[in-house]
Every structure is written in structure tokens, then in C-alpha cells.
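Shown below is the structure under consideration.
One protein chain is absent from this view; the other protein chains keep their places.
Note that the chains are named A, B and C in the order they appear, and that numbering of residues resets to 1 at the start of each chain.
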Amino acid sequence: MTTVLASLNQALRRSLTASLDVMVLGEDVLDPYGGAFKVTQGLSSTYPERVLATPVSEAGIVGLGVGMALRGLRPVVEIMFGDFLMLAGDALVNHAAKFRWVSNDRVRVPLVVRTPMGGRRGYGPTHSQSLEKHLMGAAGLRTVAASALLDPGPMLEAAILSDDDPTLFVEHKLLYAQQIGAGLDGGEYQVQSAGERYPSLTVRLAGAPAPRLTFASYGYMAGLALEAIHRLAYEYELFAEMVAFTQLVPLCLEPLAQSVRQTRALLTLEEGSGVLGWGSEAISALVEELGPVFDARRVSARPVPIPASLPLEQAVLPQVEDLVRAALAMSNSDRSGSMRRSNG
Amino acid sequence: MTTVLASLNQALRRSLTASLDVMVLGEDVLDPYGGAFKVTQGLSSTYPERVLATPVSEAGIVGLGVGMALRGLRPVVEIMFGDFLMLAGDALVNHAAKFRWVSNDRVRVPLVVRTPMGGRRGYGPTHSQSLEKHLMGAAGLRTVAASALLDPGPMLEAAILSDDDPTLFVEHKLLYAQQIGAGLDGGEYQVQSAGERYPSLTVRLAGAPAPRLTFASYGYMAGLALEAIHRLAYEYELFAEMVAFTQLVPLCLEPLAQSVRQTRALLTLEEGSGVLGWGSEAISALVEELGPVFDARRVSARPVPIPASLPLEQAVLPQVEDLVRAALAMSNSDRSGSMRRSNG
Amino acid sequence: MPAELTPAELYRQMLRIRRFEETVLEAFPRGWFYGTTHTGIGQEANAVGVLGLRKPGEVVVSNHRCHGHFLAYGGSMTALAAELMGRATGVCGGRGGSQHLIDKDFYASGVLGGTLPLAVGMALAERRRQHLVIAFLGDGTLGEGAVYESLNLAALWRLPVYFIVENNRYAQTTPIHLHLAGEIPARFEAFGIPVEERDTTDVLEIRDLAESGLDRLRRGSGPQALVLHTYRFSPHSRGDDLRDPREIERFRQRDPLRTHGARLRPEDRRPIEAEVEQEVHQAFEAARAAPVADAASITPALGQGT
Partner (left out) sequence: MPAELTPAELYRQMLRIRRFEETVLEAFPRGWFYGTTHTGIGQEANAVGVLGLRKPGEVVVSNHRCHGHFLAYGGSMTALAAELMGRATGVCGGRGGSQHLIDKDFYASGVLGGTLPLAVGMALAERRRQHLVIAFLGDGTLGEGAVYESLNLAALWRLPVYFIVENNRYAQTTPIHLHLAGEIPARFEAFGIPVEERDTTDVLEIRDLAESGLDRLRRGSGPQALVLHTYRFSPHSRGDDLRDPREIERFRQRDPLRTHGARLRPEDRRPIEAEVEQEVHQAFEAARAAPVADAASITPALGQGT
């Protein structure tokens, strides 16, 4: 068994080995430190010319990556905390995502921007966010999120070596230490995969009755959903299945549509605040696809900054209990207000 | 009758007159030029100390505004084109929107960031966008959009003088020349307003049969919706009503819920591309509120950059015909694909 | 652009830009174009003096005021005219328009400052091929933080970028004293980047400066900067020009075409003028005859990988 961290690290190493065009850049990525979350550990020792520590210049280094990609390299830029991604917002939205199309498809931008997102470590309001929703909607940018359910290493490798468009590659901090596939290997779950490069998984309890509820999720929340599925089944006899995405945008709806056609009830889960979030995209796209044949709610962070203090952070970020509660409320068609939404 | 431009300009003037704390900053805002779209015309002549031309530093001047607001001023920062707003993304998301809450509500950030958005003028991929969706989801930030249906001047004035939280104030370029309330004053429409500071309007043809379809929109698209309502009624005998919002986030759902409870069909309209857009928020929030009792689609830009050439730009941005077509498709429950959505 | 940078050739290149842009401004009211445009009439010597020395494969990074750079780089005048007219045959098939020109070794975009990190990244890539990057920016663009992140990166890694500042003394309508503190060369020196500065519109002077700068770069000097104090006679874009007409008149005294044109004998100059007239005329005629961009040609923003 291997951890998400090790798999991502090895994917970077394989990519550097596979192609001289691959370069890895970011703040503090050099050995012996190997990056704030150690994802680049060991790389600079083997490839000192192609692994570069940068100044603290998020806009600059993402723009740098765009320029490198336009001239034939396949750069991987690490943003130390996803919270700083807005600094590179213009580089991503107005440069990375546009050059190919605006050039009339004459150029390519094979850039990967990797970044850890997420909270639950007490890092406070500017080091705990899940800000991917602010960039995901940009046409010309692909957003992929690592998950522990499905080895993210090959996905990262594909994004680097094979994908000619810019990719935002999101890694929830708490995934790094998780074992890949840990929850899924005991035979307790029945798993079905769809899609090739960045697949989605449909997961349900093996041998259970037909699910009455669909969770749609990604990243760390997908792990929480697994727990919720377990608890809902054993404590409440409510059977749910989950569709866990790795490619967040463009969203390949089919597996979700397939599940929701059966369950007619959808809960989207994301750790960031829900307003204009990924869940809203999933729900809307599905309504457009299926029509008004399913109920839906979003579970997400409360719409406030993420506080540093443990009890406050726990109250703001969605927990397994919130998923369970939302699922129960939904199955009771209780419209008294969805989870984690307030007036802020 | 007065134009949106004149009303916004007068609101700025009234604000500067009302309080010595108000300052207006931006690129090229000084007379005789008065700003790229002339919204600040005349202000620097009357208030030379409080109307400042800035360097070309979008991140800097929005951050400056946050600092000014934290120390008792009520700054209004103009971003010359909304396309450059991502440069100030960090200042908005991590600073403007956070300080109040993180300080445990001890400080206030009464900042207004105004910016023209939108295309249809051939300005090409970096001067035509509607990027508000990338920032709207930030907790702690209010987003208001000017419309020509309802005088935006008093709203801007309230945002400056009375609102203690940061406001992103979006002005579609094509609204500036429009007469306020022009479409609504002939008695053809029945209009109902809800909310106080940033109201929404529910508009339908006077004396028409009960509407079978709801448009939800804002800004320039609200004007197109009015045209579409007219055409749908007279050419297709399909009766629609519109809820036009000025406060985009937080979204006050009630007027929309009221309409959709009747029509059971919702079309959201926005000029930006739809993925993780405002329409997705509106649809999802409404599903959460009402349950699966209405059909919904989004009309938005095709998910590509906005091209410079006229026929290409017209094909990418949603036109009245697209609204009409989407409305007809929806009323026929045709699920063959919603308007302007493709696989990009 | 021909290798032989004779005085006559320099004149021709500047005149091509001048006549192209004058035609754009004249023809705008006739409805040939859609949108807007930024011309650099008066600044031609910068583009020609520097880019005349470009070698194949060396990269140009430009900005909103890019027609002159594009033509001096060797871009097709017809494709440029077509791009401004939104034709399928335009540089970017009509997608980019006046300020977004992307060609083999040429990149312009309309977001000020954002192109500088790109230029530095390109230099990182081009270093492998012993190529360099020439990046243009205006005085106003020095307001953008991305510029300084770029200078630091370029200097730290000794990357082959030639920063050419065209100081036309205005950012749109804002005069430099209202938008820039201190002196421009010091902005580069602060990062240890050698900088030369000249207040000139003489294409020969600029060519000589660029020649030595490019030479240093090609010999591995690391980044270099050249600050050219210049002036634009045309308005910022299409709109009103609110500058003092006497100021414009004063700077017209050193119109680069006049200064350099005076060096040629009239009998050498006239055929050039006739040829350029012909070239510009044909470029616009060809562009006008080209098919407009077709909505059916719209491709998705994301492809399917390699």
C-alpha cells in the first residue's frame, strides 16, 4: 500500500525521468526540505537543473509556467498553499486558459499547477481554504482533484506528460498521509469506474439494497462520504451510493446521471463554501440533463472564513455528521434548510 | 429620463459630497478624461483631493482600498475593465472579505470595487469578459450588479455610504448608454419590487395569462430577457416572467421562489460562461428550497474565450434568439441539450 | 525582416508600420473594423531598431500596442489587417483582434504586465536552444507587480530576456509623473539587471543600442534592459486625445520617419514610399476580400490531450 503523498511524489519523479521537457518549480521545493508538504521530496537531488526553488511570487511563477509551456516545456508549478492561488488568478484565467484558443489553436499550454487545499489542521483563515471553485469555471482550464480512493499518481503523470491543456491539480492536505484505496479494498464496497484519464468512481455497499441517495463528491470529502455511507446503512438503514470525481471540470455527468436516475436524490459534498461552488455546477448540470426528477442539496462549509480554533473550524467545515444529517433530512424530504447554509 | 452612466456618475458625486470619508480611486479617473467609461467624469474637478488617478496596479489599488476602509475611509476603487479583476482576486478574497469576520467583528471594510464587465463591443478576449462569477462565491463579499431596469445610482450610493462590508459592484458596459427604466415605463409590463437596498424586480407582461416560465437574470441580460419575453408572447404565445436581481450574492431567493412555484420552469441568464456561474447558484439554491418541482436550464456564453471578431463574438455570447430558443425548448421539455453548453 | 539592415531598409520598415497604422485609423470610421485598436504612430523606431536585429527563432513578447512589433518581427501585414477585420485569414482567425496576436515566435496580449512572467518563462525554455526573448513594455506597465516578480526571476536565473521599455510618457491618459515614482532605470538596477537609457527616436541610435544589448545577451549576459524615451502622436486608442496639442507638435519635430528619412536621398526614398503604399493597399484589400470568421469554426477551449 502506498500513500497519496508517495504516489504523487513518484508520479513527479516518473515524469521528470520520462521527458527532459518536464520541470518542477515552486517555493521551497528543493531537498532536503522537498516542499512544504514534501510532495517534491528527492526530486531536486536527482534532477537539480529541472527542479527549481522560486522566490515567493505566485503570479510570477504561474505566468512563468505559461511561458515555458508555450515554448515546448511541460512545467509543473507548485503553489505552496491553495489559498494563494488567487494571486495567480490572472495568470490562470487570462493567460494559461486563453492562449491556445485565442491563437486559433496554433499553440498549446501544457502546464500543471498543483496545490494543496483544505483545512482541518488549524492553519486558520489564509491557509485552510478550498478555493478551487474560484478558478474552475474558467473556460480552457481543466480542474482535477486528487482523491485517496483512486491512485492520483497516474492522473498527475498524465496531466504532466499527455495533457496539452493547462490543468489545475488540487490536493487536499489531509489526503497526503492517506493510504490509496484504503477504504475500498476490504470487499465491503462495490466499485465501478468510468472515464479514462481522470476517472470517476461509483461506490456502494456490496450486497446492499438499491441505494436511495447519491453523494457526489471529490477529494477529501469523498473519504468522509464513505464513512457516511457506512453509518447511514448500519445506523439508519438508509442506503446511499457515491460518485467520486477526479476531473471536476469539465464534468462528465454520465455516472452521476446514472446514479441519480435510480436514487432521485443528490447530495453534493465539498469542503469549500457552497455559493457558486462545484456542487452548484453538478446540481444544475444534472437538472438540465434529467429534468426535475430528483431532489438535491449541497453540503459545504459555512459561508464564513475558516477560523483557526479547533471547535470553530469543526463547526465551519463539513463533518461526517453533517453528511449523515443532510442525508437523513433529505430522505425525509425535510426542507427546513439544508446543511451548512446560512445567510452570510 | 437619465442614463445608467449619468446616474452612477451622480451617485458618486452625491457620495463625495455627503461624506469627507469617501474617496474615488482608479486608473485614468481624472478629468478631463473622467475614466475609460466616463463614470467618474467631473468628479476630480470638484474634489481634486479625494479623486485620485492611480498607477496601473489593480492588486495594489484594491488592497489600498481595503487599508483605507479599515482606517475609517469609504473608498471606491474603479477597475478599468472587469477582465483585470483577477489581479485583485487575492486582495478581495483574502483581505477585503476576511478582515471583518476574522477580527471577530471588531473592524469593518466599507469598500466598493466598481468595474465594467461584459462584451458585445469587439474588444476581444481580455476586455469583454464577465468574470464576476470567479469572485462572487467568496464569503464576506457582496456582489451587486447594475441594471437599466432599476436605477443603479441609489444602490451604488448605498454601497458607498451605508454598507459596511465590501461590495463588488458590476456594471455591464452596454448599460452605460441605456435609459433607466426605458423598457418598463410604457405600461406594457407589470412590475413588482422586492427587497430594500438592492431590490429585485419581478416583471411580466401586463394583462397576459399566467406565466409558464421564469427568467432569472441581472445586468445587461435582464434587458435581453425583456425582449425575449415580448417575442415569446407575441410570436409564440409563450408567457414568461422575469426576476431581475441586483444583489447577486447573497441571493435573496424569495421572489424567484414565488415565481417558479407558479411557472415550474426556470431559465437563468448570464453573459459569462455558465460553468460554476451565477445561474448554477440560483438553480441549486432553488432546488434546495423548493425541491424537484421545476425544470431548469442555464443560458450563458459558450465555454470559450470571447473572440474579437463580430460574428464569432455574437456566436459565443448569448443573444435574444438564444433566450427565445431556450425558452421554447424548455416549454417543449426538449432535453436535447441546453443552449450554449458544449463540451469545452 | 531582411538581414541587411541598411538605412533604406530601416526606413521602409518604419514606413510600413506608419502607413499601416494610419490606414487603420483612417478606415475605422468607415466601418472596416469592429472593437478598438491601439496604434503606436511615432514609436516605430523602437520596434524596427530592436526587432530588425532579431534572429530566427528568437521570441518577441508584445502588448496591447503590438502592430509595430508584429510587423517589425516579420509578421504578415495581410494577416494582421485580416485579424483587425475579424477575418478567417487573420493571424488568429479573428479570435484575437488588435491586441492579441499570437504567431510562431510572437505573443501579444491585452492584460498589462501579465506577459512579463510569460517572457521570462519562455526565456527559460529558449535558453536550451540558445535563443532569447525580447519583451516590450510601456511606462504604465511598470505599475504592475508582475513586472517585478519577472525581473527578479530573470535576474536570479540569468535568463536571456531583453526588456525594452517604451516610455511614451503616458499610461493611457495619465502622465508619467502621476503614475511612476523614481526613475525607470532604477527599477531594473534594483534587480541587478544592466540597463541602458536613451531619449531618442532615431532608429540608428536604437539599432546600435540594441545591437550591443543583443550581443551581450547572445553571449550569455543574462537579462538586459533598454529604456527608450519616446512619444506617441496618435491617440491612446481610437478615442479623443486629451494631451496638449502643442506638446504633440513639439514631439513631432522628432518624428522618427522625418529624422531618419532625411538621411535618404529623395530619389531613394520615393520608390520605397511607393512600394510601401502599394503593400499596405494590397494588404487591406486582400484582408477585405477574405472571408469573415465563421461561427462554425469555433472549437472547444479544451482539447483531448496530445
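The criterion applied here is as follows: a residue touches a chain if its C-beta (ideal position, glycine included) is under 8 Å from a C-beta of that chain, and two chains touch if they have at least 3 such contacts.
Being a predicted model, the structure only gives us computed values, none of them experimental.
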Quiz item: In the intact complex, which of the presented chains make contact with the chain not displayed?
Solution: A, B, C
Practice problem: Quick one: say which of B:Arg14, B:Arg121, B:Arg197 or B:Arg325 touches the chain that got left out. | Solution: B:Arg197
Quiz prompt | Option from A:Glu27, A:Glu132 or A:Glu241 whose C-beta touches the chain left out | solution = A:Glu27
Practice problem: Write down which of B:Val4, B:Met80, B:Ala97 or B:Leu266 is the residue touching the left-out chain. | Solution: B:Ala97
Quiz prompt | Touching residues on chain B - with respect to the absent chain | solution = 23, 52, 54-55, 57, 59-73, 75, 90-91, 94-95, 97-108, 139-142, 158, 162-165, 197, 250
Self-check item: Hidden partner interface residues of chain A, rising order
Solution: 27-28, 30, 32-33, 36, 53-60, 83-84, 87, 121-127, 302-305, 307-312, 314-316, 342-344
Quiz item: Residues of chain C in contact with the chain that isn't shown?
Solution: 142-149, 151-152, 155-156, 178-183, 186-187, 189-193
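Keep this in mind: only the chains that are shown with their structure count from here on.
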Quiz prompt | Closest chain to global C-alpha mean, per-chain Cα centroids | solution = B
Exercise. Can you check how far apart chain A and chain C are, centre to centre, with Cα atoms defining each centre and the answer in Å?
Key: 41
Self-check item: Separation of mean Cα positions, chain C and chain B [Å, integer]
Solution: 36
Practice problem: Determine the centre-to-centre distance between chain A and chain B, using the mean Cα coordinates as centres, and give it in whole Å. | Solution: 29
Self-check item: For chain C, residues contacting two or more additional chains
Solution: 95-96, 100, 109, 111, 145, 299, 301-302
Quiz item: Considering chain B alone, which of its residues make contact with at least two other chains?
Solution: 83-84, 87, 125-126, 302-305, 307, 343-344
